[in-house]
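Here it is, the structure, as structure tokens.
Here the complex is missing a single protein chain, while all its other protein chains stay put.
Labels run A, B and C following the written order; every chain starts at residue 1.
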Amino acid sequence: MKDLIGGHKTWLGIAILMAFLTLIPFFATDYWMTLLVLILIFTVYASGWNLFSGLTGYTNFGLAWFIGVSGYVSSLLIADHKFFWLFAWPIGALFVGIVSIGVGYILLRIKGVYFAISMVALTEGTRELIGTEYLEPITHGGKGVPFVAGISLSALYWSVLLLAFITVIICYKITSSKFGLRLMAIREDEQAAETMGIHTTRDKIIAFALSAFLTGLAGAIHFTYQNYIDPSFGFTIHLTLTPIVMTLFGGVGTVFGPAIGATLFTFIHEILWAELTILYMAIFGAILIALILFFPQGLLGWMKERGILPRIRKI
Amino acid sequence: MTNFIEILIRGVMLGSLYALVGMGLTLVWGVVGIVNIAHGEFVMLGAYLAFWSFSLLHLNPLLSVVLAIPVFFFAGTMIHKRITERLTKAPELSALILTFGMSILIWNLAQFFWTNTYRSVPYLTGSFPFFGLVFAKSKTVSFFLAIGITAALFAFLKYSRLGKGIRATSQNPEVALVCGINTIKMRAVTFGMGIGLAGAAGAIVSLQWVIFPQMGASYVSKAFAIVVLGGLGNIQGALAGGLIIGVLESLVTQYWSAKMAQIIPSMTILLILLLRPTGLFKR
Amino acid sequence: MELGIWLLEFGTQVQQAYFLKELKRNRMQKEPLLRIDDVVKKFGEVVALDHCSFDIERGSITGLIGPNGAGKTTLFNLITGVLQPDSGHVFFKGEEITGKKPYEIARKGVGRTYQIIRIFPKMTLLENLIVVGKGRERKVMERAMELLHLVRLLEKRDDYASDLSFGQQKLLSLAQVLMFDAELILLDEPAAGINPTLQNELMALIHRLNEGGKTFIIVEHDMSVIMNHCQNAIALNYGQKIAEGSCSLVQQDERLLEHYFGR
Partner (left out) sequence: MKKEDKKGLSRRDFLKGTVIGTAALGMGGFAGKTVFAQAKAPIKIGVAISLTGAWAREGELEAGGYKLWGKVINERGCTFGEVEKLGCPGPGLLGRQVEFVVYDDKSDPSEAIKLIRKLVVSDKVDLILGPYGSAVSNAIAPLAEDYKIPIITPLANAPVIWEGKKREWFVGVLPAAWRNLFGCLQIGKEKGVKTAAFIYSDTAFPIGATRPLVARAKEMGIQVVLDEAYPKETADWEPMMSKAWSQKPDLIIGGGYLPDSIGLVKAAKAVNATPKMFGFLVGPAISDFAKSLKGDATYVTGETFWEPFVKTPGNLDFYSAYLKEYKSEPSYHAAAGFAAGQILERAAKEVNNIEDKKALRDKLYSIKTTTIFGEYEVNPLGHPDSGWQVGKATNLIQWQKAEGKRLLPNQVAIEGMVKQIVFPSGVKTADVIFPFPGWGK
């Protein structure tokens, strides 16, 4: 377990990068900042997904549920109850975090593809539920919730930068901790792990709720940025799939894979879509197919296999 | 009361179509082991096949249904041989993502070539009275078509050599392999059949509903509910599941609300997975 | 005054509690390490275990024998909590563990290895051990290194477990069980499929550990392993215990021989 990334040079590099990113609002244009905000939000989504699914092997196809529930709670607080955004965000995230403990307790006993489908069903069901006549007085139903949080782009950017930084640090710490190892043991062989004294249910739920909290926080920021939430935007399957694809792109189960995936992916998307408006989505689909067939271990995995990067887990 | 019976029968008709979509999905899932998210896109392609052959070749849409089966069967086996066969040993996430990619690719290409224009096949519109009840002509014909295709499928699986091979592969691929069954071929054939069913369902759908590139999505969630309800790989279960979902949707819309009816598929999935993970029907 | 009475009462209570604890400990020491009491397990129509009862004494090595489908692996699954019995009880150190979760049972000191090895292939050897260790990071690390040394896999500590040979994986699996200080270790066919040298090494290790106070139950098809290494043997057939006792005794049992050796 040589700590290759713990060297002073690496930390110095990270510090410089962070300082640079922090100072960006002072010289970058709004467009670049918007792009960075989206990259950072998706970095949190992808890392949050990876934190649970990449380590435990439970494919979470309901990331949009985390995002949408937290987005809804925080948006409603800001729009209808005049909460200050800084307070609304953590409330939304805590809400989804706590609810997901219960949800995890119920759903995490379902395994494999069925778990993935149950999460999709949960997302779809919640979306429909928000629109029903019973919840409409609170949620505004299909009309959606438009609001202005009164947050400047720079403040938005710094918030999400801090969140992304914390998320990556948490992922790094977890991957190199015993808790992370236990999660990986669940992925490798859940039953064996349990007969070796690992409280698998508890560990899974903790990881699930932590993932929900972090993605939820990013989700709350996302909809504040968007000034608007409605059931179909809040729970769209794209909010689940894009982060998964980004993670696959960077490397599942790696620490920096999701961040790298989110960054590269957003840039490629930005370039492709400007040039190929309509075929863009078709190309996106083709890339997905190619990724699975020829590149299943992701960028970092591929580099590790080729010996370009050391085969250690902390990257 | 007549209203109730009318709605019940309409639910059954609706359900027969759902069942057709669900049976294709459950076959592929149960035998090939691939959760085909792109299943709905093949329904969409089937609908376009019927639309184009109607508007360009003036082909009767009912003939298109018959035509769709071999066309989509062949396409399905080719897709499996070229692409999805490689997934049989990969983790489940791979298949989910790959078929999702396939879904995006197909509907966007459809959008590119055929535009977002909404189309429909104006054939067999309207209704006919039946002992004081009123039924849509298109749905009634669709119902009998769906029943016919289902019966043919059952007969094929039960009596033909190929069908027996498919059942063997679905129950235990290793044993089937040892017994000299070419499981790769079986999987390709099954995948083809699943796609064929989707295509046929699409051609039937074209009679009833609006056709547009993104229409596939609405069938997939229902098909998933049907598969979970009926039990994985269980054709009879999918038939029953489809009918149940169809009837529930009709009744709940009428006596409760359309929004509650929309929640049925996802609630079904959650409840069944928690209470009876093997599905409601024994194999 | 009242305080005095209260103190007096409290004192008596403390004394009583101490006495009870002592009593419990005495009883526990008399109790066998593991007691299987009238356990029944059915899978649908098939009876996997049929009113099975026996005790395992501390510090013993017991062989569990019987033909395929006799219920040996089911028994292991019941002891470790992977399956729940339909009726009957399992006691470990005098405490009922029926219905407890697998991880709870493991933490009480029951470890097992599997017939088909179930280590964590995409984790390094060291990680495979650390993950099940308890206590402080440094202590866990030291213990892991120690155990890797014991099973002679120290040099490969940073390799993925999937890179090991079959026999080495069995050793790793045993080291894993030792890592969380299991007192009772259930081994499912430890000797099958590995070469004789490694087999001997493994059995020697088991004896060493046994001398150090560990109790073993071994399922093995190779009768010579059982005969050479176990003190006691229990024979199962169709889920019923058909013989129990010292190895030689069991071997002489007519019924067993009939079933087992097909006479």
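As a convention for this text, a residue touches a chain if its C-beta (ideal position, glycine included) is under 8 Å from a C-beta of that chain, and two chains touch if they have at least 3 such contacts.
Keep in mind the model is a prediction, meaning the values are calculated, not measured.
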Chains in view touching the one left out: A, B
Residue touching the undisplayed chain, where the options are A:25, A:97 or A:131: A:131
Residue among B:208, B:234 or B:268 touching the omitted chain: B:208
Touch criterion as defined above, residue of B:94, B:111, B:170 or B:190 at the omitted chain: B:111
Residues belonging to subunit A that touch the chain removed from view: 29-32, 34-35, 38, 128, 131, 141-144, 146, 148, 222, 225-228, 230-233, 273-278, 280-281
Residues from subunit B at the interface with the omitted partner, ascending: 3, 6-7, 10, 14, 52, 55-56, 108, 111, 114-120, 122, 125-127, 129, 134, 136-139, 208-210, 212, 214-215, 217-219, 249-250, 253-254, 257-259, 261-262
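In the analysis below, only the chains that are shown with their structure count from here on.
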Furthest chain, CA centroid comparison against subunit A: C
Nearest-to-centre chain - CA centroid comparison: A
Centre-of-Cα separation between subunit C and subunit A, whole angstrom: 42
Whole-Å separation of chain centres (CA-atom averages), subunit A against subunit B: 33
Residue ranges of subunit A touching subunit B (in the complex, touch as defined): 59, 61, 106-107, 110, 112-114, 116-118, 120-122, 124-125, 128-129, 131-133, 241, 244-245, 248, 278-279, 281-282, 284-289, 291-293, 296
Contact set on subunit B toward subunit A in their complex: 35, 83, 86-87, 90, 92-94, 96-98, 100-106, 108-109, 111-112, 221, 224-225, 228, 257, 259-260, 262-263, 265-267, 269-270, 273-274, 277
Touch list for subunit C against partner subunit A, complex: 80-82, 101-103, 105-107, 111-112, 114, 118-124, 126-127, 130-134, 137, 140, 158, 176-177, 179-180
